[in-house]
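Complex shown without one protein chain; remaining protein chains in place.
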Amino acid sequence: MIAQVYGKRGASAVHRYDPRAKTLLLLAFLVLFFLPIAVGHLAAYLAVVVLLSGAFLGLSNTLRPIRMILPILILVMLLTPPFYREGSALLAVRGLTVLSVSGLLLALRLIIRFTGITMVFYLFIGTTDPDELILSFRWFRLPYTVSLILSLALGYIPTIRTLYDQVRDAHRLRLAAKGEGVGEAGVHRRGRGLFKRLRESIPVMTSVLILSVRRIPTLAMALECRGVGRKNARSSYHTLKTRAALLRDGAIALAAVAVLVISVVLFP
Amino acid sequence: MIPTDPHLSIRNLSFSYPEYSGIAARHLFGGLNLELSAGSIDVLLARPDQGKTTLCRVLSGLIPRFSGGQLSGEVRLGNLRLLEQDPYELLEQVGLVFQHPGEQLLASRCDSEVAFALESLGVPRSEIETRLAAALHTMDLERYRRQSPKILSGGEKKKLLVACLLAVDPRLWLLDETLEELDSGTKRQLLQLLRDRGRSTLILSAKWHDLFREFANRIFLMEDGRIRAVGERPGSRDFQRLLLKRGFVLPGEGRNTGKASLPERTSGSPGRSESTDPKTLLVAEDLYFRYGEEGRGAGAAFALQIDHLRLDAGRILSVVGDNGSGKSTLGRLLCGLLRPESGQIRIRKGEVLQPAAVEELNRFTGYLFQDPDLQIFLPTVFEELALGLKHLNLSMEEIRRRVEETVSLFGLPAGEAPPSLMSYGIRKKLQAGVYYLLERPLMIIDEGDSGLSVNDFAEMIRIFRKQEGALIFITHDHRLADALADEVVELKSGSIA
Partner (left out) sequence: MNDKDKKAGIAGSPAFRIASLAILTALTAVFTYMVRIPIARTGGYLNLGDVIIYFTAFTFGPVSALVAGGLGTAITDLISGYSQWAPISLVAHGLQGLVAGLIASIAWRGKPSTFNPFWVVAAVAGTIVMAGGYLVAQILMLGAGAALFELPWNLLQNLIGVVGAIPLTIAVRQAYPPVTKLRW
């Protein structure tokens, strides 16, 4: 979605699949990964999700979230068994169970669950256009005001990001003669103490905040002179899909959920 | 019956911004009067900080609603008393294009942007589509329909905002410095569109554009809180004299004074004796910088290529070019914010010129960004000016002396008030004062003329010149460059023209 914040859009069938139906699928999978079914079966469902992700988002995009959560997974693997030591022991030291089967299984379950949740969220966000997502929230009864805040905020993130970079450049250039080379824009200096960096960032943050806070009345003016605040009902130019398309996408989602339910019942 | 456009009548309008401790209330208008005829295009000239934007916002109902302050007087648009309306009720009466388009854009797609106001009005979707399509077509922006407004260039953003007005078609159009930074073809198109449209339009401008002669019905001048109609005929010598007297042009601007006094136009041919000339401070050779995908507006240059550039002490160079030609990039290369892909920048270190690392360029060059607020963060003018002096191991009296000298040199307000509350022009001068005290060998002023009257900008240049370093000012105003610089470099699509 990073690219989407900056204005590019996906166009595949999955991207155009209705976000409301996608939401149903998301919820279904979330519930699935929390169900107390056998670890092996959970792993199978995870494999399905990973395959779907590979198909819709490509291999490198699929590996990316996995790579990102790898440290956590390792942590869970290492730290969960010490807390859960009932049941048959796998490893015992002087009569004290250090590693038990149930502990290992629990760790596996947690890992599969977390990876599964990560992947379905990633799939959901990666195949959905932000504007459509917000429109779907509105369909789920999110007030227009909140959706406007969301879309405005998304629009201002790159603006403030650029502002921050410029402010940082301006501050550092001005203070360059202090003897600390500042180097190129955007290159973070490593090796300086955490609190020192924090203290030095206060002037930059002050400028950024002042500039941002001053934009508030200006943005409010822009909104009001385009009619925000009127008492009449707003019309909507953009809509999500037509009834027919929604029914079709919804039917696919319901069918998928049905398959999952049957599968869970058959393979507990 | 076709309704005739109402005419705008402003009577005795007075406004002052609220006061804060340390700053007296700023009086902007002291009894403004203005009568505009229905359906005509009129121009209001005013130097920066005289109140153009404030006037637009008062007429749109946005001030004093969002700013506080005291407003009195009467404004009528036909029979409607404007000052009593909420801004969102005035959509079909008054339309405003902000001076800075980025501040007015709300949506993630161009078509959503144009549709926004119509959605507020509750217009049914099919009608929105018709009006939107027509507006985008008229402004030649159809190909950007699904794109984000962010990828548009500055001029295109302004066109998009005009399209937003077209879709709503209010009875009075207010264009706040909309013609600035548009290339002349676009300016003409816009003015022609307004004429064809036949709506009452007030164009506010800090500069005189010759195209006004052809398209404007009447010219007004706003100064010191009052408006007067300009009787002198545009194009006449009396008119030129008026522009000069009121500080809209510099002496020598716009007149052909003969080759001898025109600045040199550098075409990049090398003068290789520079390494021995003690006045040479910086030489840049074979600079090449390629832009990434982001950070480049639609239609901007792909790469910057500078064969040779030489800067001497005591000389003023101006870099001119349209938006996207690479002016700012050149500036950033010269101060070390960007690293060139190839090429070399040498600076004077003692007796000789030697290649400079980016850190050395950071210390060598003072770069005044177009936005002076990027580095303002302290509560008083004194503290801002003193900041750069702190590490020089000067005594408190010496610091105070230098700061006071700078304050009077640049005409800054003394005292305890926060700079962020002062007018834009003063903040620009404060920025200049800060860098003046830093005494860097090379000063680069990026679009310093925006937000300052020409005389104030000329004065700023004069003050920096006294420091005897090298000075570059970047602008898109050719006439200003000719009038103030010793040498002019023109950039087109990333290389010296």
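Annotations for the structure displayed:
Note that the chains take the letters A and B in the order they are written out, and that residue 1 is the start of every chain.
Here is the rule we go by: a contact is a pair of C-beta atoms (placed from the backbone, for glycine too) under 8 Å apart; a residue touches a chain by one contact, two chains touch by 3 or more.
Note that this is a predicted model, so its numbers are computed, not measured.
Only one residue from A:L104, A:I117 or A:L135 touches the chain missing from this view: A:I117.
Annotation: of A:L24, A:L46 or A:V76, A:V76 touches the absent chain (contact as defined above). Checked against the full complex, the one of A:G40, A:G58 or A:G229 touching the unshown chain is A:G229. Within the complete assembly, residues 1-2, 5, 64-65, 68-69, 71-72, 75-76, 78-80, 82-84, 106-107, 110, 113-114, 117-118, 121-122, 124-125, 145, 148-150, 152-157, 159-161, 164, 194-195, 198, 201-203, 205-206, 208-210, 212-217, 219-221, 223-224, 228-229 of chain A touch the chain that is not shown. By the touch criterion stated above, the residues of chain B touching the omitted chain are 20-21, 64-68, 84-86, 88, 376-379, 418-421.
As a working rule, only the chains that are shown with their structure count from here on.
Chain centres here are Cα averages; for chain A and chain B they lie 40 Å apart. Here chain B touches chain A in the complex through residues 57, 60-62, 65-67, 86-91, 95-96, 98, 102-109, 111-112, 115-125, 128-129, 132, 146-148, 150-151, 164, 294, 332, 335-339, 357-360, 362-363, 365-367, 369, 371, 373-377, 387-388, 391, 420, 434-435, 438, 440, going by the rule given at the top.
Residue ranges of chain A in contact with chain B, taken from their complex: 6-7, 9, 130-131, 151-152, 154-155, 158-159, 166-167, 169-179, 181-185, 203-204, 206-207, 210-211, 214-215, 217-230, 232-239.
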